[in-house]
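Take this structure first; my questions come after.
Apart from one protein chain that is not included, each protein chain of the complex appears where it belongs.
By written order: A, B and C. Residues from 1 in each chain.
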Amino acid sequence: MINNLYFFLTISALLFSLGITAIFYRKNIIAILIGVELVLNAASLNFVAFSRFTQSHLHGQVFALFIIIIAAAEAAVALAIVLRLFQTKETIDVEEANALRN
Amino acid sequence: MLETLSFILPELSLTLTLCTLLLVGLKFKNKFLLYSLVKMGVLATFIFLVWGGGGYLNSVSIFSNSLSIDPLSRFFKILILFPTLFCSWFALNSYELHEKSHIEALLLILGSTLGMFFLVSSSDLLMIYLSLETVSIFSYVLAGIRKKHALSNEASVKYMIFGTFVSGGMLYGLSLLYGMTGSLNLLDIATQLKDYNTHDFSLLFISLLIFGGFAYKISAVPFHMWTPDVYEGAPTPITTFFSTAPKVAGFAVLIRFFYVVFSTQMTEGGVTIWATTDLHWPEIVALLSAITMTVGNFAALSQTNVKRLLAYSTIAHSGYILMGFVVLGVEGLEAVLFYTLVYIFMKLGAFFVTQCVGNKFKNEELSSFKEIGWKSPLLGISMTLFLFALIGLPPTSGFIGKFYLFNAALHKGLLWLVIVAIFNSVVSLYYYAKILKALYLEKSEKEFSFTLNFFDSYVLVFLSVAVMLLGIYVEPFIHWVKASVYFIVG
Amino acid sequence: MHSWFGQHTLSLITFIPIIGILLVLSIPKTKETVLKYTALAFATTPFVLSLYVYQYFDLTSSKMQFVEQLNWIPSFNIEYFLGIDGLSLPMILLTGLLSALCIIASWNIKKGLKGYLALFLLLETGMLGVFCALDFFLFFIFWEVMLLPMYFLIGIWGGPKKEYAAIKFFLYTLVGSVLMLVALIAFYLNTDPHTFNLIKLSEPGILVGNQISLFGISLSFHSFKILLWIFLFIGFAIKVPLFPFHTWLPLAHVEAPTAISVILAGVLLKMGTYGLLRISYPILPGETLYFIKDIPLLPLLGVVNIIYGACCAMAQITLPEEKGGNDLKKLIAYSSISHMGYVILGMSAMTSEAMHGAVFQMFNHGTITAMLFLLVGVIYDQAHHRKIDGFGGLATKVPVLTGIVSVAFFAALGLPGLSGFISEALVFLGSFKSTLPGLRTFTVLATLGIILNAAFLLWALQKIFLGTLNTQYENFQDMTKRELITLVPLTVVVIFLGVYPTPMLDLMQRTLNNLLHLMGV
Partner (left out) sequence: MDMIKLSLLIVTLPLIAFTIQILVGKRLPRDGDFISLASIFVSWILSLKLLWNAFSLYDPQLKITKEWLWFDLARFSSDLDIFALKLPVGILLDNVSILMLVVVTTVSFLVHFYSIGYMKGDAHYSRFFAYLSLFSFSMLGLVLTDNLFVLYIFWELVGVCSYLLIGFWFEKRSAANACKKAFLTTRVGDIGLFIGIMMVFTTLGSVSYSSIFEAKASGLFSGVFGTIAGLCIFMGAVGKSAQFPLHIWLPDAMEGPTPVSALIHAATMVAAGVYLVVRLFVFFTPDALLTIAYVGGFTALFAATMALTHQDIKKVLAYSTVSQLGLMMLALGVGAYTAGFFHLVTHASFKACLFLVSGSVIHALHGEQNLFKMGGLRKKMPLTFGTCLIATLAIAGVPLFSGFVSKDQILAGTLSFAYNHPPHSLLAFFGFGASALTAFYMFRLLFLTFFGKPRDEKLYSHAHESSFVITLPLIILAILSLGFIYEKQNWFEHLIQKPQLIAIKSSVVVAPNSETLPIFKKIKEKTKENVDPSATPQDDREVLGDDVKDQPQVAYVEPHKTENEKKAHTQAMVASVFFAFFSIFLAWLFYIQRVIDPEKVSEKYKSVYNTLVNLYWIDEAYQFLFIGPLIKINNFLYKKIDSEIIDQGFIDRSALITVKTAHAQGDFDNTVIDRGVDGTAHTVFSGGLKLVRIQTGQVQDYLKIGLGLVIILLIAFILM
């Protein structure tokens, strides 16, 4: 039951929507970053699933590998930025970052 | 192996400059030394681009079809070099960047340029995603380069959150596309998609998700909200870089991706045009282009911060360029290429003048522009030329660019889009004239004198001449654009 | 005529002011007189050259003369194509003359003199270029080049509300020219070997095209051509200015400095009618006749302009200051709206006399309004206000000024013996004679304009010059030599052309009759 493609696709779609909601409705920036990670993992899950079930070649898995690398890089940079924000604004609540508006 | 390396000589020379700069930067902080290094690196890349690798006609695709070296990518690479060259000089002279962060700025700009070089010539999904992400990551850091400045941090946070979300979405779209067609290379995807009944909902959703990813890069309507805040927050040289280089790269990858994957190339009456199957994405993009223009222009009407005003004008110009993109014809492509070429110089000029005024008064409000036209005639005249180019008034290159776009759009019969565009360019006069009004027509309260050092005036003269030359002696540039419309993916 | 100089006269005429600009910019700000004289020299050379052209102009040939044709942007088939005929030569003479006089009139500009002179020379190039260009693209470029300096000239050296006047002027004209851009591209796309060449475009049957859809509704090519005509018409009507689009003119005139409002009224208003005659009439003859015969739009707007302009001008005398009245410059601005109404009426009557009258009126209006504005400038320089009822009885103090003012005022109201009458009479004779429907009633209505014109002009003349001397102006001196230099040539031209108009009428005769012949009238 768990080894056909559509199962994985539904899980990745679930992961994707969870990630989106996390990004939209969480106030803490770290939580938002986690949401982003969720979205990236959903995509890599997709890649792996498609590669495993529909394709003979391993391009999908390679792509998933790269996604992990990129996700790591992004996380590092994002956290550095959040740290800087914390130093200047004493909070990491995304609502606070609204000085720039019209 | 060696001869494939020769194809990516430009990228290699860029990396070499990056590394030497890294090493030299540790020891020496002298501004002119660093800048001469960057200059040499960019010059080398330029030389390699123009004469080295890939030859003129025989474009080749290397690294198992993930990078294609062809006239289109060469054109865009040359275009990207200009912002790099100028923005690094602007960064070294801006009041916003502290002495210590000069070297970081240069490195990040060069890194981002390298990412764009790959983005422009990438022809498979993985390479597109990788290069896109490199550019984005470098940009997030670039946005937040002013350590102690709250606005700069906020800008980078917003940029980061917005960027990651959208590229995540795009990635999800790419994964579905991969799933649907089973291959990463654009050409294979295109052939697979041919025999796929394209009218169902999923392909439209995928195309919109992917378009979202690129729209964020060129700040087109659905994903343009970040641009004003980030541009205002980031230091001016960085904003200049953001508003020129990534736009060019964004359009390059947009063309390559959409003209291959979502449309089939045909030649009709000797003219190659791209017909789309019944997937209506051109209509959507045309609508988006009209909305982008209108949003960009109308929002700019009531701005008092010049940086924010120019940010909205960037959105508006993306809307204009999208108009050429939607035409799906060789003429449309030429118009896009020419307009990006012309657009870069206008935008660099306008931002540089804002920076010079910023250096003097420590803020970029419209009120600090008062009576500058009188105090330093060169600044006044060059700013007038840039603004008239941005509006699209004839003697300047902006007009030829707009004429090219309107000509292509009208040839396709998009009369309604042209009318929206001309309506917008009239509105654009209104807010650009606000700057002109401040420069010349208003008396400033405080008494001040304004002098430009040699380098700044040299740069201003160069940019003004570029903007006017492209308006008057246009023939060679049109030939260059016509020659570089040819691109391969496979 | 075949020497190098003969072949490149038009380029010289157009681009000599540019050399002037470079020279003016290089001279240091301190040497004011040197600046002024160089600017004067470079502003008058085009006029001298145009006299040379007038001398060698062949009155009998209906083809373009002094033609220069070079490839500019071959990939778009855009040519640097200059040439003149009977229609554009009078305009070039007028521009040259007025520019020279305006430099003399702006002798006491203090603030930013270098900028002023440079912008003025750029403006002159733009104007001369528009009249010489025969390639629509080049025409459009010069049309906009002329626009840029005007914004600054009104905006920087203008009156109290100068910013508003400048931006309004710029926006109005830009809307017009942007619509013209659409027409320009449509012409380009719908000709077989894509071309901007106005001569080729005016060959019958060259514009061929197919269906086009606008906002969803599909237009046949005929209705698309009508749409193009409307776009062009709006672009030119704003410049003329015709009734609904005229509100920028009084404001621009009131705020602009004297010399600039002379050029604005003397030359820029003629761009609109010149454009109609050079582009709309020959290229879209069918549509033009449609808007004259089936829907009498042109004659109607012409008559409305005549009467509306005269009424608003008279309102200036009766309305007090706070209601927007009582301003002499606004009065003259509205009177030029009324005079341009004659030109439009003449152009829409499709008879030889009316067409000659219209083009001759364009020239006369240029000289007469130039005189009027220069005179207002003379009064303004001494009295520093333009309120019509602020004066009274100046005639006793300034006989010479009164003499020239009365010549100008009587020329404006069309007194025979002065040039204004000849063109007005020709327009009336021609439009009354034309067999187009409704033209006769329009002409009779237009004759109403003669009384209204006479009424407000004489009323103004009486309020300012006649009656008892207003004690405030005890020491009102007469005209200085410099002011005389600007006004005497114009007076001589107005009187000479009034008595013997043949040189000017012969100049434009062949072209106009040819145009009418082409229009199948």
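Definition applied: a contact is a pair of C-beta atoms (placed from the backbone, for glycine too) under 8 Å apart; a residue touches a chain by one contact, two chains touch by 3 or more.
The structure presented is a predicted model; accordingly, all values stated were derived computationally and were not measured.
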| item | value |
| --- | --- |
| Among the chains presented, those that the missing one touches | A, B, C |
| Touch with the omitted chain, as defined above, among C:6, C:204 or C:244 | C:244 |
| Listed residues C:67, C:206 or C:516, member touching the removed chain | C:516 |
| Residues of chain A in contact with the chain not shown | 20, 23-25, 94-95, 97-102 |
| Missing-chain contacts mapped onto chain B | 157-158, 161-162, 165-166, 201, 204-205, 208-209, 212, 221-223, 225-226, 228-229, 280, 283-284, 287-288, 294-295, 298-299, 301-302, 304, 366-367, 423, 426-427, 430, 434, 437 |
| Contact footprint on chain C, counting only the chain that is left out | 59-60, 62, 161, 163-164, 167-168, 171, 244, 247, 250, 308, 311-312, 314-316, 318-319, 323-325, 352-353, 356, 393, 395-396, 410, 415-417, 421, 425-426, 428-430, 432-433, 443-444, 447-448, 450-451, 454-455, 458-459, 462, 465-469, 501-502, 505-506, 509-510, 513-514, 516-517 |
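Just so we're on the same page, only the chains that are shown with their structure count from here on.
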| item | value |
| --- | --- |
| Graph class of chain-chain contacts, one of line, ring, star, complete, other | line |
| Distance-to-centre winner among chains (Cα means, whole assembly as reference) | B |
| Computed distance of Cα centres, chain B from chain A, in Å | 27 |
| Inter-chain centre distance, chain A versus chain C - centres from mean C-alpha coordinates, in Å | 66 |
| Chain B, residues touching no fewer than two other chains | none |
| Multi-partner residues of chain C (at least 2 other chains) | none |
| Touching residues (chain side chain C, partner chain B) in the complex | 72-76, 112, 115, 140-141, 143-145, 147-148, 151-152, 155-156, 162-163, 166-167, 170-171, 174-175, 178-179, 181-182, 185-186, 188-189, 212-216 |
| Interfacial residue positions of chain A with respect to chain B in the complex | 9, 12, 16, 19-20, 23, 29, 32-33, 36, 39-40, 42-44, 46-47, 49-50, 54-55, 59-60, 62-63, 66-67, 70, 73-74, 77-78, 80-82, 84-85, 88-89, 94, 97-102 |
| Chain B residues within the chain C interface of the complex | 374, 377, 388, 393-395, 399, 403, 406-407, 410-411, 413, 415-416, 418-419, 422, 425-426, 429-430, 433, 436-437, 440-442, 474-475, 478-479, 482 |
